[in-house]
Every structure is written in structure tokens, then in C-alpha cells.
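For this depiction, one protein chain was excluded, whereas all remaining protein chains were kept in their positions.
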Amino acid sequence: MTESSTTAPIITIRNVWKYFDSLPALQDVSLDIAPGERVVIIGPSGSGKSTLLRSINRLEEIDQGKIVVKGQDIMSPDNDINLIRQNLGMVFQQFNLFPHKTVLENLTLAPIKLRKLTREEAEARALGLLKKVGISEKANVYPAMLSGGQQQRVAIARALAMQPAIMLFDEPTSALDPEMVGEVLDVMVKLAEEGMTMVCVTHEMGFARTVADRLIFMDQGQIVEQGRPETLFTTPRHPRLRQFLNQIL
Amino acid sequence: MIRRLTLALLTLALLCGQAVAAEKYIVATDCTWPPMEYLDENKQPVGFDVDFITEVGKAAGFEVDVRNIAWDGIFGGVATGQYDIVAAATTITPERQKQFDFSDPYYEVAQAVVLPAGKSIKSLEDLKGKKVGGQIGTTGVFVVRKSGVPVDLKEYDDVGLAIQDMLGGRIDAVICDDPVAMYYANKKADTAGKLNLSYKTDEKEYYGFTVRKGRKDLVEKLNKGIKAVKASGIEAKLLEKWMGASK
Partner (left out) sequence: MHDKKDGSKGNIIMVTDGASIPDPREWRLINAWSIALVGAISTLFALCLCWPEPYLRILLYLPDGILITFKITVLSICCAVPLGLLTGLGRISNNRLINLIASTYVEVIRGIPLLVQIFYIYYALSRFVQVSGVTSAVVAISFCYGAYMGEVFRAGITAINKGQSEAARSLGFNGFQTMRYVVLPQAMRTILPPVGNECIAMLKDTSLVSIMAVPDIMQRARSFVGTTYLYFETYTVVALLYLVITLMLSKTVSIMESRLNYYDGK
């Protein structure tokens, strides 16, 4: 299935333009993402895929167009962007764990301060998540002591601690040594199997093939082609997509 | 007269290609004590002391190079030989005589207490419990301490600052040498008329020129000069010029 036409989309992106100085990073991009859908975005560097992802939680501000998350226009001053963001978990290429907090504290900080959980509730939830990502023995360790793969798994758990409806992944394995990529992808696959709505920017084609409901190829700020992964891999229609796949596959 | 002669000799000597130096002494004075010494608009030291020591020098046969040095370090400087003479309205006291040598007295003063216009006191006892300001290390401060009257004594770097503070209402009185008090009360542009020179101590003090201990030769020269200046009538002229009237 390409798009679910029966349920309302959980993210709506309409005619979005974004400029860096005078250069357009996003050109008239439109996209709907259904709840529970797993979307993977691929493309050459500079294609705007990270910019698009970061526009969804307003880390980048769009210049034209509209982005609606769970019924709320993220650019509208009537909506509290901080509340909207609590529903969007983000995982970064550079992990961005808080180095001055232990692993457990990284996970409990936001739930305690923002969702007003008690310390016990937050820690219980955190320990459950750490178990899920396979790293519970490191709960009281500082991030500097962890490997890259371990840090990224903690980062995923941290984002999940806020129980978001949607998870955004910005090239989560690109900064990892090859032997650690697998452990992180395993966690992401598990997440996908549980039905989490995911938007993922990545170069990992194997992951895309396994997990994605829809693959989106971007080039020069535009969505050039989209569809099921097998379709795009075996019968790419657009010449630029063909060129890209030749380079990486 | 002697100065002109010396100058002529000097020029002659220089013309002959031989340097003959007239005796020249460095005189330190703290130019915050008008009218004895202060800075004019061109930042040059002027005042009774400046003129007096120059005249003494003329009479005794030496030249002076007058420099403005902060009161704080002035004694340290003469003790270490950086300056030869201190001509800074320095009262001769037994404590100071232990450490330094003085010339003969050349000026008589009393301590004066200055109050804001309209206020007055009859004796030091009237200052009981009040805030009194004076300059650090001056005999005014010593007199207050010696008197035993319980006052809140504040020592300022500069008597002018003490007067400022009194006009600002923070302290009640300022104690200093009477020529200075008279100057601030009568002559100085922004304070004249706002002050009342209310009380003078009966005890008199005497100014002397200060030199490093042991320099008897210098003391002799100074005394010679002082006698000459007092006898010649120059002193009277200077008093007229700086104090406005003879004492």
C-alpha cells in the first residue's frame, strides 16, 4: 500500500519551501504520513532530506507552506511548539546525549521536568526502555564511557521515554563504526515491528528494504520518486534515482 | 642676583665645553593642600611652599626641582633618597623627628575644624559622637586621636575629598591645618561661603622642611636660606600673595 486513504494522516506537509540565504533547500515539498507508517527518505547529500526531517519538529523553520502534526500547525503562534515536540522523538546522527548526566538521568530528565512524573515512575519507565534497547547494565554510567553504538541506543531510549507518537531519525548510524551499526538497526527494526510511526533519513538500504512501508527519494530539494522499496530498487523510473542507486547499491 | 650669576657662570662653562652644575635638589610636595601647595590649570605645582622653598634655595645657593608626589609615599621617598627635600606643609613632631631631620620652623599653624555654613562648635568636645574627616597621616588626625574625644574618624586620601563628603552630608566636620581651612572657606570657588571655620586649637604647630636622617649639610643650607628669606621681607610678600593678609 502506498498511502492509507482511510485514516487521516498524522503528519501533513504541504507546499513547503525553505531557503538558506537565497538557495532553496526545499522546493515545494508535499507529503502525507499515515499513523503507523514507516517512511524512509534517501537521496544524495544536499538533497534536503535532513532539512525536511528537521522541519517537521521545527528545528528548521520553513519559509513557505504548512506542516501539520497531529492536527496542529507547527508554525502557528497559537500552538506551543514545545508541546508539539514532546510528541516527536528525535534521534540525531551525533547522539547528543547529555554528558553531565548518567544514562538513567538522560532518560528521566524530560519526563520528570516536563511530564511531571515522580522520580520512581520515571526511573521505572527508563529501566524498561533500557532493557528494550539492551543496555540496562549501563544505567548509572556516564555517556563518555559508552561506545558509539551504545550511546545511540541510549539516545533512542531517551526519545522513547517521552512516549512520542512519531519517531524521527536523522542518519542515526552514519557516525558509527560499521560493527556497531547492526545493534542500532536491530533496535529500530524492533520499534518498527511494534507499529511506531517512523520517519527515517538514512543510507542503510538493507534497513529500508526490511522496514519501510514507503521509500522516498529526494534530490535538490524535491521529492523525485516515492513508492514501496522493492519497486524503487528493482524498477526505478526517474533517471536521477537510477543514477543514485547505481552509485550506492 | 645670585641666581643670575650662577646662570651666567653656567652658560660660560657650557660655552667652554665644560659642564659645571649648580647644586640642584629634588623637592617633593603633595599638591592637594592649597594654598600651601596645589596644581594650577597647567598642572604645575604652585603655592606658598613652592615659592618659599624656591626663595630659600636662591638665598642658600641651590636650585630646586619641585615635583608633585602623593602624601602617602612622600616620606618613604625621602627616606630612600628618591627626593632630597619634602616641602609639604609638614608639621615638626617628635615621632617624625625620630625618623627624619627637619629644618628650622618656617611657618606657624593651628589645627582648624571646618563645619558646614551655619554650624559651629566651641571646642573639640563638641565633636563627641560625630563623624570627623581628615587626611591620612596628617597632624589633624593625630590631634583628634590625642584629644581622647570619642569621634567616628574617617581618614581620606585627600583633604579635598573630605570637604566634598562634608558638603555631601556624610560627615559632620573636617579637621586640617588652618591655612588650608581658610583657603577652602574663603577662596576656593566651589566651596567658599559654604563652610564655617569654626574652631582653632590653641596649640600651635610649626612646619619644617623634611630631609633624610643624617643630612646635616642640607639642614644647614635650608636654615641659612630660611633666615635670609624671613629677614629680607620676601616672606611677607609671599604671605600677602598666598594668604591674603599678614598673619
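A and B are the chain letters, set down in written order, and residue numbers restart from 1 in every chain.
Convention: contacts are C-beta pairs under 8 Å (C-beta built on N, C-alpha and C of every residue); 3 or more make two chains touch, one makes a residue touch a chain.
This one's a predicted model, so the numbers in the text were calculated from it and none came from an experiment.
Asks: In the full complex, which of B:Pro94, B:Gly118, B:Gly148 or B:Gly168 touches the chain missing from this view?
Replies: Only one of B:Pro94, B:Gly118, B:Gly148 or B:Gly168 touches the chain omitted from view, namely B:Gly168.
Asks: Looking at the whole complex, which of A:Ala8, A:Leu83 or A:Ala124 touches the chain that is not displayed?
Replies: Of these options, the touching residue for the absent chain is A:Leu83.
Asks: Which listed residue, A:Met75, A:Met162 or A:Met205, touches the chain dropped from view?
Replies: Residue touching the chain left out of view: A:Met162.
Asks: If the hidden chain were put back, which residues of chain A would touch it?
Replies: Missing-chain contacts on chain A: residues 57, 59, 82-83, 85-86, 88-90, 92, 94-101, 109-110, 113-114, 142-145, 155, 158-159, 162.
Asks: Could you list which residues of chain B touch the chain missing from the display?
Replies: 72-73, 75-76, 79, 95-96, 99-100, 133, 136-138, 141-142, 154-157, 161-162, 164-165, 168-170
As a convention for this text, only the chains that are shown with their structure count from here on.
Asks: Between chain A and chain B, tell me the centre distance in angstrom, where each centre is the average of that chain's C-alpha atoms.
Replies: About 84 Å, centre to centre.
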